[in-house]
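Once you've had a glance at the structure underneath, I'll fire off some questions.
Apart from one protein chain that is not included, each protein chain of the complex appears where it belongs.
Read from first to last, the chains carry the letters A and B; within each, the first residue is number 1.
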Amino acid sequence: MGQYLPILALGILATLFALISLIASRLLNPGRPNDAKNAPYECGIVDQVAPPERFPVRFYLVAMIFIVFDIEIIFLYPFTAVYRELGSFGLVSVIEFAVAVFASFLYVVANGALDWGPLKQVRRSGMMVTPSRTSTSTIRRVGQEGREVHVGDEGVAA
Amino acid sequence: MQNSYLMLGAALFAIGSFGLLIRRNPLVMFMCIELMLNAVNITFVAFSKQLDDVAGQAVVFFVLVIAAAEVVVGLGIIVAIMRRRPNVNADDLSLMKG
Partner (left out) sequence: MILQVLAQIPTDGVTAPLVEESTSRLVTPRIPWSYLTPQLILFLGAVIGVALVALLPKRLPKYLSALATVVLAAGTLVSIVPLWGRVGNAREGAISAWSGAIGVDRFGLFVTALICLAVLVTALFADSYLRREGLDGPEFYLLLMTAAFGASIMAISNDLIVLFVGVEILSISSYVLTAMHARRVTSQEAGLKYLVLGGFASAVLLYGLALIYGATGSTNLLQIQVFLSERVLTSDGLLLGGLGLMMAGFGFKVGAAPFHMWTPDVYQGAPTPVSGFMASAVKTAAFAGMIRVFVVGFGSAAELWRPIVFVMAVLSLLVGSIVSVVQSNVKRMLAYSSIAHAGFILLGVHSATERGTSAALFYLASYTAMALGSFGIVALAARRGEHLQKLSDLRGFATAHPGLALAFALLLFAQSGVPLTGGFIAKLGVIGAAVDQGDWALAVVAMITAVISTFMYLRIIVSMFFVGGGDHGEEPAGFEGPPVNVSWTSMVGLGIVVVATLFLGILPGTVKHWSNQAVVEMVRDSGR
């Protein structure tokens, strides 16, 4: 039975990690609930405004940051496979490489690549995610009495 | 058997270069360059197996990294152009002639 112990340990660790993540997010989040957030559906019915057709440029920038780490893992993965055989030479080389990559990451962060403030969202939030607009309030609106009129009204109001 | 891998690499390389020449969307042109680089990767691995030499496989890592770096730069330039002119395509980029 002893040989299964590592698997058991791995299972316990995985469960612990999941639990800790859940508890940590519960403890650390700001916790400002409103009706819209607590509603069971977050998408579909509430959104009456046409979604923006083009993605914000920010998405591309995030993709570029990802590639910094993508490049790092391409070299780190083969290194881990043979790091014992490479000895200190390999370790030193990889540290040099990691420092060079980390310097570029520092630059990216210092230039605000990770500041994903709600710059663009603020403008739309009045229309789309107000606490007054919940699934219960909007479902009632989509009734028999003509949806187009309401949509038009919303547009003018916004 | 090994030759068929080389043929695959050559075919992919040809598809990539034809695509680069006939497509007009900068993003698709980038995909074609990626395809060409990966075709080279296949060729390298096939030769590496044929020659029983591990160097050819190590090359693939470097090519992967270079391809990634090239794409980042390409995306950056495309984003910079798109901010000024949405829906740009390669035929519109003709301010300079002579």
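Note that contacts are C-beta pairs under 8 Å (C-beta built on N, C-alpha and C of every residue); 3 or more make two chains touch, one makes a residue touch a chain.
If you're wondering where the values come from, they're calculated on a predicted model, not measured in any experiment.
> Using the document's contact rule, name the residues of subunit A that touch the chain not shown here.
2-7, 82, 84-87, 89-90, 99-100, 103-104, 106-107, 109-111
> For subunit B, enumerate the residues touching the unshown chain of the complex.
6, 9, 13, 16-17, 20, 26, 29-30, 33, 36-37, 39-40, 43-44, 46-47, 50-51, 53, 55-56, 59, 62-63, 66, 69-70, 73-74, 76-78, 80-81, 84-85, 90, 93, 95-96, 98
What we mean here is this: only the chains that are shown with their structure count from here on.
> Would you mind pulling out the distance in Å between where the CA atoms of subunit A average out and where those of subunit B do?
30
> Considering only the defined contacts, which subunit B positions touch subunit A in the complex?
Those residues of subunit B that touch subunit A are 61, 64-65, 68-69, 71-72, 75-76, 79, 82-83, 86.
> With touch defined as at the start, can you tell me which subunit A residues reach subunit B in the complex?
Checking each residue of subunit A against subunit B gives 54, 57, 60-61, 63-64, 67, 70-71, 74-75, 78.
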